[in-house]
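The complex appears here without one of its protein chains, the remainder shown in place.
And then subunit A:
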Amino acid sequence: MTYQLYRNTTLGNTLQESLDELIQFQQISPNLALRVLLQFDRAINTALANKVRTRINFKASKLNTYRFCDNVWTFLMSDVEFKEVQDFAQVDKLKIVACDGRGKAADAC
């Protein structure tokens, strides 16, 4: 079982919308849509683990709360600055959900 948390990204959401639409027009069965989503989970997990080399630094002025439960870290921070070489972005509030990348994957997130 792989992490399903990436379904809630832009990419995952769009995929789910498209699949919903296809189901509505009865072009695919819900079963097939589920299989597509599972394949998506597997693909994006391996891709992020193996193919992505980009790094980005960020610095938060305050860590509001943190939580560690079921091998998942959750952080809530405020006034965060993201810095890449030239790019610069600032957000007021940021939530980070971090799962264990290697080792046994927790079954659901």
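Keep this in mind: a contact is a pair of C-beta atoms (placed from the backbone, for glycine too) under 8 Å apart; a residue touches a chain by one contact, two chains touch by 3 or more; residues count from 1.
The criterion applied here is as follows: contacts and distances are computed from a predicted model.
Determine which name in "Centromere protein M", "Elongator complex protein 6", "TATA box-binding protein-like 1" or "COP9 signalosome complex subunit 12" the UniProt entry assigns to the undisplayed chain of the complex.
"TATA box-binding protein-like 1"
Which listed residue, A:T10, A:N50, A:T65 or A:Q86, touches the chain dropped from view?
A:T65
At which residues does subunit A meet the chain that is not included here?
Touching the chain left out of view, subunit A contributes residues 64-70, 76, 93, 95.
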